[in-house]
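Removed: one protein chain of the complex. Kept in place: all other protein chains.
Let's turn to chain A:
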Amino acid sequence: MAVKSTDELPSEVLDLTSTTLFEMRALRTPELERAIQHTIREIRLGRFGDCVQGQRD
């Protein structure tokens, strides 16, 4: 498939794929703290991120 554009769409999701788990366990940065608090807030608001999409016969 052809690449149509090199522009990027920004996201608020922290990229934690390059941070090792050893680093992550003790990591304390404002960005990570915000992401953690955001996750906690969402769950406490009932947004669990586990909606099921189903189609019946």
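Just so it is clear, contacts are C-beta pairs under 8 Å (C-beta built on N, C-alpha and C of every residue); 3 or more make two chains touch, one makes a residue touch a chain; residues count from 1.
Quick note on the criterion: contacts and distances are computed from a predicted model.
When the listed names "Chemotaxis protein CheW", "HEXXH motif domain-containing protein", "NADH-quinone oxidoreductase subunit J" or "Energy-coupling factor transporter transmembrane protein EcfT" are checked against UniProt, the chain not shown comes out as "HEXXH motif domain-containing protein". Remark: the residues of chain A touching the chain excluded from display are 1, 3-25, 27, 29-32, 35-36, 39-40, 43-44, 46, 48-57.
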